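A single protein chain has been omitted from the complex, and every remaining protein chain is retained in its original position.
Right after this comes chain A.
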Amino acid sequence: MNYMKKSSKRVLTGLAVFIMLFHLIPFYILITTSLKPKGDFSSKWVFPSNLNFQNFSDAWVEANLGTSLFNSAIITFFAALLLIIIGSTAAYPLARRQTKLNKFIFTLFIAIMVIPPLTALVPLYQLVVDIGMMNTRTVAVLNNVASFMPLTIFLYSGFIKSTIPKELEEAAKIDGASTLGIFFRIVFPLLKPVTASILIISCVFIWNDFQFAIFFLQDKEVQTFTVALSTFFGENTNNLNFVAAAAIMAMMPMVILFLFLQKYFIRGLASGSVKG
């Protein structure tokens, strides 16, 4: 399939350029919109003659972006950390000890993946109100940990089963190391590739989460940037230039991270979905 004439190659390159341009359209529109002042009714396709960054500084304050981006970062960081520690520890016995109990528990974790989050969210809402954890970052962290746990366990246990040699652990066991010691000192360091994939998948989805956050984080002090942005949009439907500036600032942290770590992002998300 890789042998072609020069002319057909040129056509295909042209096609690739066309695809690129098409995929860049919404970003172009976003940028021109964000740089125009309110009341500028020129076409969205026209690039503004003088750049106006007022929207950005105003939207940053009005949309509560400082606080909300910080909240998103905190929630993502702790959720990912817990997910890695709890998930890898949980996957180890499920991969290594195929007892009846463990097989049942593993199946249970996999079955949970099919439950749509909203089906559990409606009853969970009342539960969270009852225990007084509404509008806390803790509940957002724990809820994200729980919802990514099945995929994390699935990926870790698949990796342990297929690539970590048993002999290593058996040798350590003879030396009298404890199970947890063997796991964290010998097995966990070998899990780096799958840990990287899980970190990337979970961080992208937890960072971008809206569905959980809109249920549990309504207060301005604890809301994530997605909740802040949806509120801001509701208040400014007649000032889209403002919303565009806020949207650009809100998506920037993840875009920058992606451009720097592109290779890992693409590999991580693909391998995660391949197995998931």
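What to note about this one:
As a convention for this text, contacts are C-beta pairs under 8 Å (C-beta built on N, C-alpha and C of every residue); 3 or more make two chains touch, one makes a residue touch a chain; residues count from 1.
Rule of thumb we're sticking to: contacts and distances are computed from a predicted model.
Only one of "Sugar ABC transporter permease", "SDR family NAD(P)-dependent oxidoreductase", "Hydrolase" or "Sigma-70 family RNA polymerase sigma factor" fits the UniProt record of the hidden chain, and that name is "Sugar ABC transporter permease". Among A:57, A:138, A:163 or A:211, only A:211 touches the chain that is left out of the view. The omitted chain makes contact with just one of the residues A:35, A:153, A:172 or A:194: A:153.
Although one chain is not drawn, its touching partners on chain A can still be listed: residues 1-2, 4, 9, 12-13, 15-17, 19-20, 23-27, 29-30, 33, 41, 43-45, 86-87, 89-102, 105, 109, 112, 114-127, 142-143, 145-147, 149-150, 153, 166, 179-180, 183, 204, 207-208, 210-211, 214, 225-226, 229-230, 233, 240, 243-244, 247, 250-251, 254-255, 257-259, 262, 265-266, 269-270, 273-274, 276.
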